[in-house]
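A single protein chain has been omitted; all remaining protein chains appear in their positions.
We just call them A, B and C in the order they show up, numbering each chain from 1.
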């Protein structure tokens, strides 16, 4: 599918302090990661070995929540406050690292964990790139 | 961007009561609509005529919240309960109709409203298609 | 704890189409239920018999998401649209009924499920009372 993240950014009626293409890429990575983590938590619940995957479910739920919130914060530009963007991006990079590692450790056993770990790593990278741009 | 919604659905380790491609299309329409509504609410806040757009901001915020929640519910398949899916899809189609109409009424003045109205209509259609499939 | 739901409602600078005390009671029941469901999902994950509780986890997650979203919608009064309030309250009453039943079925084994079932039933009742008031 194609989100309308970039077209929406192009119609914002005031200045944006960040490169719009980089911002759109980060928002899209965040919402893809949030969806993957929600789906992976649920797929883990349906595995017979669910008892071995409870940490994975929990980390997926945290990662989904933090990615969704970060995508919302980055989708707002009115009254921009770099401190808020920076701190939520740092929290998001942290949880994506944890979730990528946790899902990565089950990647050989569970294809949903392998795909989710990839989504987490893409998202962590996008968060760190944006943090570098914010400075 | 490409979400991993469909690949994640393909790795779900149990049965899913709905067509996976149709489900993926609905989830993707929901998360695109949630992002468009969050962005449109914020773009409205930055318009000089914000005082004329307060209903639009409010409806955008409701639509973003309901679409995000609906995307999460549809991303879960464990212990499937058709009553929950149906009722949340009905709420979502209702808010997408209201928000599409509200944004549509500003579409000639504000490009962000025009794009957001389109996202709402796509999403409303996807919700109604899925409701028909659930029966 | 005491929320500031009612004091905040009293400071709203325009008309509200519903009784403010009844509205505050519903919002508070919704946010209490959302918290209880989030906590119950996690407590289920930590039970040794987690494999028997996966439907409960899933229903808790849906209920938490829908209650949070409903609390947000009811906390907004600008540009009030009865169709949106009604449809989201109906979805919320539906998921609270399902989750109250599911948690209720484990209430004798797990105290967190017993408490969570109570929170769901309180919340379902508050949603139905408000639906009756909206008409």
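Definition applied: a residue touches a chain if its C-beta (ideal position, glycine included) is under 8 Å from a C-beta of that chain, and two chains touch if they have at least 3 such contacts.
What you see is a predicted model; the values in this text were computed from it and never measured.
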* Structure fact -> The listed residue (C:40, C:56, C:84 or C:127) that touches the chain absent from the view is C:40
* Structure fact -> From C:72, C:97 or C:121, the answer for touching the chain not displayed is C:72
* In the whole complex, what residues of chain C lie against the chain that is missing from view? -> 1-5, 7-9, 11-14, 25, 27-29, 31-32, 34-36, 38-40, 42-43, 45-47, 64, 68, 71-72, 75-78, 110-112, 115-116, 118-119
* Asked: In the full complex, which residues of chain B touch the absent chain?
  -> 41-42, 45-46, 48, 50-51, 54, 57-58, 61
* Mind pulling the chain A residues that touch the left-out chain? -> 54-59, 61-62, 65-66, 68-69, 72-73, 76, 78-79, 81, 83-84, 87-88, 90-91, 94-95, 98, 102
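The rule is short, and it goes like this: only the chains that are shown with their structure count from here on.
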* To do: Since chain A and chain C are copies that touch, just let me know if over half of their interface numbering is common to both, same, or not, different.
  => same
* Interchain centroid distance [CA atoms averaged], chain A/chain B, Å -> 19
* **chain A and chain C, separation of their C-alpha mean positions in angstrom** => 27
* Asked: Mind pulling the chain B residues that touch 2 or more other chains?
  -> 68, 72, 76, 78
